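Can you read through this structure? Questions will come right after.
One chain of protein is taken out of this complex; the other chains stay put.
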Amino acid sequence: MTGPDMTKRGTAGPAAAGPAVAGPMLEVSDLHVQIAARHGTVRAVDGVSLEVAGGEALGLVGESGSGKSMTLRAILGVLPPEARITSGQIVLDGVDLVPLSNSDLNHIRGPKMSMVFQEPMSALNPVMRVGHQIAEGPRVHMGYSRSKAAERALELMRRVGIPDPERRFRAYPHEFSGGMRQRVMIAIALSCDPEIILCDEPTTALDVTIQDQILRLLARLCADSGVSLIFVTHDLPVVAQLCQRVAVMYGGQLVETGDVREVLLDPRHPYTLGLVRSAPDVEYVRNSLVAIPGSPPSLVTPPSGCRFHPRCEFAEEDCKVQPTPLRELPGGSRSRATACLHYERCQDAVAADRVGP
Amino acid sequence: MTAAAGQPGGPGTGAALDGAAGVTGTAPLLSAAGVAVSFAVGSALAARVRQQQRLLRAVDGVDLALARGEALALVGESGSGKSTLALALAGLRSVDQGEIRFDGRVLPTRRSRADQRRIQMVFQDPYSSLNPRLTVGGMLRELLRVHHIVPSGEVEAYSTELLTLVGLGPDALPAYPRQFSGGQRQRVAIARALALRPDILVADEPVSALDVSVQATILNLLRDLRGELGLTLLLISHNLAVVRHLCDRVAVMYLGRIVEVAPTEQLFSNPRHPYTKGLLAAIPRLADSASSQITAADSGPAVAGDMPSALRIPAGCRFRTRCPIAQEICETADPALTQDIGAPAHQAACHFAFTAAPSAAALAAPAAAAPPAVAPGVPRQQQRKD
Amino acid sequence: MSAISFPEPVLAAEAAEHAQPRGARRWYRQPALASGLILLGIIVLAAAAAPLLTPYNPIHQNLGASLLGPSAQHWLGTDQTGRDTFARLLYGLRTDLRIGIIAVLLPFCIGTVTGSIAGYFGGSVDTVLMRLVDIVVAFPFYVLIIALVFVLGPGQRSIYIAITLVGWVSYARIIRGEILVAKRQDYVLAARGGGLSSVRIIRRHLLPNVISQAIIYSMSDIVQTILAIVTLGYFGLGVPPPTPDLGSMINDGQNFLTTHWQLTTFPGLAVVVVGLSLSLIGDGLADLIRPGQS
Partner (left out) sequence: MTFVFRRLLMLIPVAIGVTIVVFFMIHLIPGDPARTVLGIHATPQRIAILHRQWGLDRPLVSQYWLFMDRLMHGNLGQSLYYGVPAAGLILSRLPPTLWLICYAAVLAVAVSVPLAMIAATRKDAVRDHVVRAVPLVGLGMPPFWVGILLVYALAIHVHAFPVSGYGTGFGGHLHSMFLPALTVAIALAPVVIRSLRASMLNVLGAEYITTAKSKGVPGPRLFLRHVLRNAVIPAVTVLGINIGFLIGGTVIIEFIFAIPGIGQLMINSIFQRDFPVVQGVTLVFGVLVVLVNLLADLSYAALDPRVRFDR
């Protein structure tokens, strides 16, 4: 078991567009996750490759059923029993996690990576005192004594902004508000100084003002301790606020990746474009929101070729047959890539949008 | 008009009603005056032991008016009482205090079937709002028969017409809810509400349970229906972006009270209540992520802390526990909704809403003031077509 | 009104996939339900066709042929008064099944009605009804049944009364609980918003959604009731002799346990098989209604 001795870099801000590259801290390559279901095998994650550098926040965006949560759970090794990784590599700090046994993974979960969930109420053990839940990680992984772990828990509670931690230590999760519960979750995730925190829609269940607080907290923690984030969400503006890079998922595959500003303001995949156009925005009011027609693809019998082609306005014959892996875009920044064969058309559409109808 | 110290927890003054109605210059179609709704929580003894109210005052003295044909948004965070207020207005929750008027007539606590028909609701979760054991045709038929909307021979044709109106075909009639996707279910729910030819449609978070790409279709549908049927719409939402897309006027709720009401553009460009300002600042923005991205050096959150429990409503101004400009007066005097002298349609319940606040500079400038940069979309000025 | 066109397809094929595929919900795709139904069908058929399956009269005594072992004439032998055990088994099954099923009907109806009222209206009606339930539940099932049959005197009528007085409670609890959950669903609010009456909402919107739980429970309730009837028969408090009944058969056979074990074992096994078939049906139904659970 290695301690968190890796040099941690803080990000000065988004302007520093990713820290100096020293090889990715987490590298997922060609990950496949399949779920056995009654009506067939669901290919929930189908060839996903990701990289996260130290101190970087990566947004993983997609609608429900796009496989973004499954990807996260596969990385952490907490897939539901009927799901399994069929192929691919998940390399964290030079170690491939896929072949590791559950007990080997237990030495990595906590000290190296941890997770924050969407519903803090159901993600916290209802019959265990909050303080003990935070202290459990240090007890197990750092060999802390009961009192030392409790001290650590108190310190963490202070760090994530839980007022009156001495009193709150002995409280149960149901005595907390939603925002406070999420702070507890974050404290648990931080408890063993991990290198990367996987966040599964951590603010979706929260109100806007609380979401704002939690996002700020996460941003501050990342900057202070240099911890990396993978932030799964369906909310594009949230990604825009927190992450430096973004990866868009559709039907179990990545369709577009790149710098957050480039992807969200100048999408090069019709699905990303559709997401951007269909979300009502406080700043811009359109005459009519543009919806993405159709419904998400079946993951049992996915469409041939590009999985988005049945819903795509730009689709051509070749989209129906030709496989569409992610391809780097000429002239884009690091890892700016799209899976669209006709991405130039998005460019035109974006340009047209700017001019106005 | 300065803030009169109201009774904490008591209903607000009816004076504010005139302003709201004044927007259109006619008598409001639906109005609430001093409406309060509470729930009994736990035992009286437990409440005494823990020194709190036994009644959870979900809605605590609300004055609100809805003019015929307008679209009013009720905005607030969870726990603000907006859904409870919606249920009370729709006659699905009895009111403890105050009165609800429809077309100038006070609606009784137990509404008649005819009154019930006039205000119809669309609920948040289309998975729970449709009876899984009834076909779409069956649920429409039942309503149409009970209310004698059309002669029994025309039920089928009318149902088909309704479904077409919401973008579904006649083949939806024999289908069960489970055969539809989320967006389609919401269309069925809208058809069901419209079946009774209501005067007012109350939509409680109609898109928040749907995927982003589907949300747009439902919002567009609501907007088109408004234009087509001249519907009066009360939209309940926590999402200010949705509201801005759809509504003429916005009422912001906090802890059971309305703290600010204004025409949409006025509210977004010139919010007066510190809570509204915080709420607007807290919304993550897609546009120009560089300017809105959180950095380590950033200032504190838009609104600090949690909303207090409705069991322990603070004395004086209920927002003061989280307010960046709270003064001594805020602890003692409960501010009533007051009008902006320049723009009477704009009301806010803050002691410093329309005066120079003592430490207004401490407040972050409203984020909406930032000029929008390039983004796929249409500039705001082109937004209103009517 | 003019139509507004929308890009969404009318009935998304994908939506149907997210929901239950209709085929998988058919009863014969449920192994538990299918085997339970077939098993119960055989038992009911055998009991109903008892006169065709055996030439013997279950009441007719033949002291010359007492305590015979199994043979070609008497498949399961005879008892101490020379009655054919197989014939008594079939006729006993007939009696106990009939009483068991009929005895459950009335509690089912009473419990469903009181449970719906308590659950839907809540308040003091609910409090009173639920305290009543608490009181009945305070007595152990067998103690109350035995005591009631004792004071009412043995016989079928007493069994029906006793089972009804005790049995409605479970249905009331189940239906009330389910209604409390279903009541919070928005479709009930929508029905109220549609101006429908309470009776109509309960009948048309709530009961169809919650009754399945009571039906599932009724399967194990029939089993429990048959067990109670057999137990009462064993103590001589059930169906009065000479009507054949599995409980009294076990009691009669008990004296010859060491020499003629089949006299005690087979009536009991018959009950076990009936119980198995009904439990399978109950489980299968539960699976059908809520796949993935149970």
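Order of writing sets the chain letters: A, B and C. Residues in each chain are counted from 1.
Heads up, the rule we're going with is that a residue touches a chain if its C-beta (ideal position, glycine included) is under 8 Å from a C-beta of that chain, and two chains touch if they have at least 3 such contacts.
Remember, predicted model here, so these are calculated numbers, not experimental data.
In the complete complex, the hidden chain is touched by one of C:Ala65, C:Val137, C:Ile215 or C:Ile289, namely C:Val137.
Not every partner is drawn; the one left out touches chain C at residues 131-132, 134-144, 146-148, 150-153, 220, 223, 227, 230-231, 234-235, 237, 247, 250, 254, 257-258, 261, 264-265, 267-268, 271-276, 278-280, 283, 293-294. By the touch criterion stated above, the residues of chain A touching the omitted chain are 73, 76-78, 80-81, 102-103, 105-111, 114-115, 117, 119, 122-128, 136-137, 140-141, 172, 174-175, 185, 188-189, 191-192.
Basically, only the chains that are shown with their structure count from here on.
Chain B and chain C have Cα centroids separated by 50 Å. The distance from the centre of chain A to the centre of chain C, each centre being the mean of the chain's C-alpha atoms, comes to 51 Å. In chain B, the positions touching at least two other chains are 181, 214, 217, 220. Contacts with at least two other chains are made by residues 291, 295-296 of chain A. Remark: chain B residues 77-78, 181, 211-217, 219-220, 223, 238-242, 244-245, 268, 278-290, 292-298, 300-304, 306-307, 368, 372, 374-380, 382-383, 385 touch chain A in the complex. Those residues of chain A that touch chain B in the complex are listed here as 10-15, 63-64, 177-180, 207-213, 215-216, 219-220, 223-224, 234-238, 240-242, 260-261, 264-265, 267, 273-292, 295-296, 349-350, 353-354, 356-357. Across the complex, chain C meets chain B through its residues 1-8, 10-12, 14-16, 18-20, 185-187, 189-196, 200, 204-205, 208-209.
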